[in-house]
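Before I ask anything, let me first share the structure, which is written out below as structure tokens.
With one protein chain withheld, the remaining protein chains of the complex are depicted in position.
A and B are the chain letters, set down in written order, and residue numbers restart from 1 in every chain.
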Amino acid sequence: MSAGAELIRLTAADLADKLASGEVSSVEATQAHLDRIAAVDADIHAFLHVSDHALGVAADIDRRRAAGEKLGPVAGVPLAIKDVLVTTDMPSTSGSRILEGYLSPFDATVVARSRAAGLVPLGKTNMDEFAMGSSTEHSAYGPTHNPWDLDRIPGGSGGGSAAAVAAFEAPLALGSDTGGSIRQPAHVTGTVGLKPTYGGVSRYGAIALASSLDQVGPVTRTVLDAGLLHDVIGGHDPRDSTSLTDVWPSFADAAREGARGDVLRGLRVGVIKELPDSGFQPGVSGSFRSALAAMEAGGAELVEISAPHFEFGVAAYYLILPAEASSNLAKFDSVRFGMRVTPSGTPTVEGVMAATREAGFGDEVKRRIILGTYALSAGYYDAYYGSAQKVRTLIQRDFDAAFAQVDVIATPSAPTTAFRLGEKIDDPMQMYLNDVTTIPANLAGVPGISIPSGLAEEDGLPVGIQFLAPARQDARLYRVGAALEALLVDSWGGPLLDRAPVRGGVA
Amino acid sequence: MSEITPDLVRHLGVRRRIQLSDEEVERLTGQLDVIVDNIAKVSQVATPEVPATSHPIPLQNVYRPDEVGETLTLAQALQNAPDAADGRFRVTAILGEEQ
Partner (left out) sequence: MAKHKLMDFDEALELFEPVVGFEVHVELNTKTKMFSAAPNSFGREANTDLAPVDLGLPGSLPVVNEQAVKFSISLGLALGCQIAPSSRFARKNYFYPDLGKNYQISQYDEPIAFEGSVEVELSDGTRVVVPIERAHMEEDAGKLTHVGGSTGRIQGAEYSLVDYNRAGVPLVEIVTKPIYGTEHRAPEIAKAYVQTIRDIVLSLGISDAKMERGNLRCDANVSLRPRVPAGEPAEPLGTRTETKNVNSMRSVERAVRYEIQRQAAILAAGGSITQETRHWHEDTGTTSPGRPKSDADDYRYFPEPDLLPVVPSAELIDELRAALPEPPAERRRRLKTEWGFSDQEFQDVANGGLLAEVAATIEAGATPASARKWWTGEITRVANAQGREAADLVAPSDVAALQGLVDAGTLTDKLARQVLEGVILGEGTPQQVIDQRGLAVVSDDGALILAIDEALASQPDVMAKIRDGKVQAAGAVIGAVMKAMKGQADAARVRELILERAGQ
């Protein structure tokens, strides 16, 4: 392997160590990843925009390190950023035509913190338009392709970030998760993704989809890498009123503890009666069960728990999200920024707005806006949006009751492995059901992580296992996730991604 | 069965300032009909004694002090404007009323 090819296969943690020791420069690491993007992204299409000054940023990090400045643990490591997060130096489209070329005058808080930590932004990654979707097929700029099988979806809405790390185009990526948009792509690409406790990471600068559900989180290849990135971006932000003031422990430390400690012994793992994985794709269920078995072998105790309201989760979600989104997306009206389409004749501003939004929004976005408007309408509010908010209460109560009996809850991260591009695009309801295991965490605000559990027997495609913890117990997910990861990687003889098809040629 | 009709879809499109085509209205009507049927079940469990939750993690009294912070420069404010004149955003004639 060439030096570059070696570099890109390092975990972020290992790369960070080599950067800190001076064995590798950030310019070298950044160049290696830019080369990788050039080699494979025509096929993968993870990136919507590649930074034209990443090397300059990397060089600056190298210079500061050489001058003896004390830099943070991940300084010099390249980072991919989901296009839902605004950046001052690269366009932010949220996967939509209506924001083509939009240049934000401010950085998202997580981006600012990443820069301050010395991470090197490589570019903006592809996503379902306005984060609405489970396959990245709803991107206005064309889909992203799963590095495991280019005919298949990489998951959504954050398929670009997941594909980027799965294809070794970036060691770290930022994603956002409203109903599973970090965790489900992790599942279908054999990578790691975590949705923090609601409020754990600032939403300032994340283009809003559903304000009460959105969270920003790490997308990586290992649990430790996720912890390292989470440590950089998390914590209170006075610009986001919903951000928690908690002082968080180091998640990287929690991951390290999980990897070496005896975390699984006596751990009570809940399995939800009402989410029978028997109804899922057999290979998914099989991988899930074998991961659980590995945990039991490590000393964990499986407990069946009941969450009777989880079955209403998808319904509640597809009321709350569209309602909030229909309001959040009203700002895209051609007046202050974004696309403007002026119909012929002497149109009123109302006409310009309507023509712009018609041309600028894709099908899924329009669908959810109409649905959300309906759900909030006079006469329907109580039955729809109002009821959905009550289901949220009931789901929280289910979680409270469950966590009185168990330490973490385990589910498959999604019902199927990566389906083919185009397979579900014409059946929105079918698409929505992909989120059945991930949605409850967003509704309740609890944290969730997806780590690879293996490959499905029937198609050899990655499967992820999801863990959920009580609100504010994100560290527990890092400990448990890292513990299981260590077991599984050991049993596989190496990371799952080693088995992904090789792309882009190897020197 | 839900009450999603083409007229309703068109009306909602007008409300949300989206100039839907006839084809879109028809397609959306069918799709939304299915979706609403599936999600309507929330009202089954949403009984009166269950309180609604708008914020997943309960917080209250989140404020900032009344002190001037950073603002955008005029150039920043206008940097993405589709049309501006005289330091202001320009739009075509307005039909409706101020609220």
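We take it that a contact is a pair of C-beta atoms (placed from the backbone, for glycine too) under 8 Å apart; a residue touches a chain by one contact, two chains touch by 3 or more.
In this text, all values refer to a predicted model and were calculated from it rather than measured experimentally.
All shown chains touched by the missing chain in the whole complex, by label: A, B.
The omitted chain makes contact with just one of the residues B:D22, B:E49 or B:D86: B:D86. Only one of A:K18, A:R64, A:R239 or A:R397 touches the absent chain when the whole complex is considered: A:R239.
Listed residues A:S92, A:T197 or A:T220: the one in touch with the omitted chain is A:S92. For the options A:T220, A:T373 or A:T393, the residue in contact with the chain missing from this view is A:T373. Looking at A:G4, A:G72, A:P105 or A:G261, the residue that reaches the missing chain in the full complex is A:P105. In the full complex, the hidden chain is touched by chain B at residues 15, 17, 54-55, 59-74, 77-78, 85-99. Touch with the hidden chain on the side of chain A covers residues 85-86, 92, 94, 99, 102, 104-106, 108, 203-208, 210-212, 238-242, 323-324, 326-327, 330-331, 333, 335-337, 349-350, 353, 373, 376-378, 381, 385.
Operating definition for what follows: only the chains that are shown with their structure count from here on.
Centroids built from CA atoms put chain B at 24 Å from chain A.
Listing the residues of chain A that touch chain B in their complex gives 102-103, 105, 197-199, 212-213, 238, 241-242, 244, 309, 312, 314-316, 318-319, 326, 330, 333-340, 342, 346-355, 357-358, 361, 363, 366-367, 369-371, 373-374, 377, 382-384, 386-394, 396, 428-429, 432, 442-445, 471. Taken in their complex, chain B has these residues touching chain A: 4, 8-9, 12-21, 24, 28, 31-32, 34-36, 38-47, 50-57, 59, 62, 64, 72, 76-77, 79-83, 89, 91-96.
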